[in-house]
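Missing here is one protein chain; the remaining ones are kept as they sit in the complex.
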Amino acid sequence: MRFTKDHEWIEVDGDVATVGITAYAADQLGDVVFVETPAVGKSVKKGDGLAVVESVKAASDVYAPVTGEVVDANAALSDTPETVNQSPEGDGWFAKVKLADPSEVDALMDRDAYEAFLATL
Amino acid sequence: MRYLPLTPDDRARMLGVIGAASVDALFADVPASARLAAPVDLPAHLGELEVERALSAMARKNRVAGEGPFFCGAGAYRHHVPASVDHIIQRSEFLTSYTPYQPEIAQGTLQYLYEFQTQVAALTGMEVANASMYDGSTAAAEAVMMAHRVTRRPRAVLSGGLHPHYAEAIATLAHVAGVTVVRQDAAVDAEADVVSAIDGETACVVVQTPNVFGTATDVTAIAEAAHAAGALLIVVTTEAVSLGLLKSPGEMGADIVAAEGASIGNGLNFGGPYVGLFATREKFIRQAPGRLTGETLDADGRRGFVLTLSTREQHIRREKATSNICTNSGLCALAFTIHLSLLGETGLRRLAALNHAKVRRLASALGEVRGVQVLTRRFFNEIAVRLPAPATEVVETLAARDIIAGVPFSRLAPAAGLDDVLLLAATETTADGDIEALTAALKGVLA
Partner (left out) sequence: MSMLNVGRPSRPEASGDAGFHSLTGGRGLLQDEALIFERDGWDKTGVDLPEAELGAEDLGELVRTAPIGLPGLSEPEALRHYVRLSQKNHAIDLAIYPLGSCTMKHNPRLNEKMARLPGFADIHPLQPQSTVQGALELMDTLAHWLKTLTGMPAVALSPKAGAHGELCGLLAIRAAHEARGDARKRVLVPTSAHGTNPATAAFVGYAVEEIAQTADGRVDVADLAAKLGPDVAAIMVTNPNTCGLFERDIVEIARLAHAAGAYFYCDGANFNAIVGKVRPADLGVDAMHINLHKTFSTPHGGGGPGAGPVVLSAELARFAPTPWVLHGPQGLSLAEHATGEAGASFGRLCAFHGQMGMYVRALSYMMSHGADGLRQVAEDAVLNANYVKARLGGVMSAPFDGPCMHEALFDDEWLDGTGVTTLDFAKAMIDEGFHPMTMYFPLVVHGAMLIEPTETEPKAELDRFCDALLALAAAAKAGEVDRFKAAPHLAPLRRLDETLAARKPRLRWRPQEAPALAAAE
């Protein structure tokens, strides 16, 4: 699993990456009440808005950590947004992106680096 | 001064606590060049009696609608409002409270807004409604912006029966949002013409029923055509009472209803404040503008209400908000909801039937005036007639005889080439004698 400074995580399986937000981010947001996931087929560039996650008093953009095409979105979140709080780095994933350039993943932080980054916040 | 409780002694003691030499010391951050040394050049303070005298003198220069024959409509309709409505909205707890940001001590406001939302949804036949907009015209403009967000398409088609002020309010916002507005030519009975203008780029069509000429239209086929092309149907209604008699926009397939609610609970007020009704389908609610009240539970499990889905709004989403609206029409919405609770379904249907009966009487009386042609065939409480002379001149002449004969269409759209068209409304407040006075005077003027 790799991480961004914007608190997205990404896990690569073959040429498809699953994207979500980290446990830290989910905790900071508070109770998640709504997730707007991207349409399947959408092309995203690294850094583009990929999804929106909302708590009662905050709305945050989730950025695409990599460039590619959205091949799946977590439809279950529309009925059970609380999954993002319960399992942020598991069932609370947002979207799956087919990688355009697998080397982009290498530039992201590993868990140790992310933990170290969190310690600076 | 009667509104200022501090005494000179209070002020001196407070400055002592603050540790400031003078009040002016508290204004030290204001650049010296911008500080006014003396009051501006306006009159000094007045007592209640003097203010009342001055403002009453202005009020007396206006011809009050209720003081004689009166037939103006065109988006603002004169109805009788029960005395209890105005009494309740002047209760301190409603009049002098703010937007219900602290739900534990604002359940009064939140519950009536929830009731309001439910009433508006029922009346319009839609799934959900918001807690009000400024007025019908701004609701319509916001509806077009919302259709643009939902469909991501850049074009809006407005019918020729849409109130010209509404069309202009839409055009103002559309211009800066990059939405192209296609306005059809003014037409008494041609709402369905919008269908021919729908294309693959069309975000929405906007039709009005009853339209500005009073024509009521079944928009079902328009809805089907719009949906087939992936566009939304926005239905505008400027006379909320009509919904007591006519099929609701929701029944006919509307995606968004933008209506003026002032007819229920609110006075003419020279055009404002009014109350915009905004209703839509549940699936679009996160794209809707304005405040929403929702049901929930408190810490003890008791039912209560809160403002909800606030992440759409400016105070959270800032530049990504669905609208910049903040303050809306709370107290006018309260007046609406009280009046509608008093009417109930029974009263509203009777009221609507009375309005319709009254304008039928007006239409048939005008039909007998030589040279006057009634243009509107299916109406609720308003009709358009063609006069054998410019409508503005006729209206001015009749006004000099203390008859307010209606609104010349050219007042709304001078360039439409309909200078001889006059819009007249009749409501439960119109006396039969008023209609007789109008037709008699009209016969004289047109003879």
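Letters A and B name the chains as they come in the text, with residue numbers starting at 1 for each one.
Quick note on the criterion: a contact is a pair of C-beta atoms (placed from the backbone, for glycine too) under 8 Å apart; a residue touches a chain by one contact, two chains touch by 3 or more.
Only a predicted model underlies this, so the values are computations on that prediction, with no experimental measurement involved.
Trainee: For the chain that's not shown, point to the residue among A:Gly20, A:Pro65 or A:Pro81 touching it.
Mentor: A:Pro81
Trainee: Quick one: which of B:Val194, B:Leu334, B:Leu362 or B:Val421 touches the chain that's been left out?
Mentor: B:Leu334
Trainee: Residues of subunit A in contact with the chain that isn't shown?
Mentor: Counting over the whole complex, subunit A touches the hidden chain at residues 31, 33-34, 54-57, 81-82.
Note that in this section only the chains that are shown with their structure count from here on.
Trainee: Starting from the mean Cα coordinates of subunit A and subunit B, work out the distance between those two points in Å.
Mentor: Comparing mean C-alpha positions, subunit B is 44 Å from subunit A.
Trainee: Within their complex, state which residues of subunit B touch subunit A.
Mentor: 286, 310-311, 316-317, 320
Trainee: Using the touch definition up top, name the residues of subunit A that touch subunit B in the complex.
Mentor: 34, 36, 54-59
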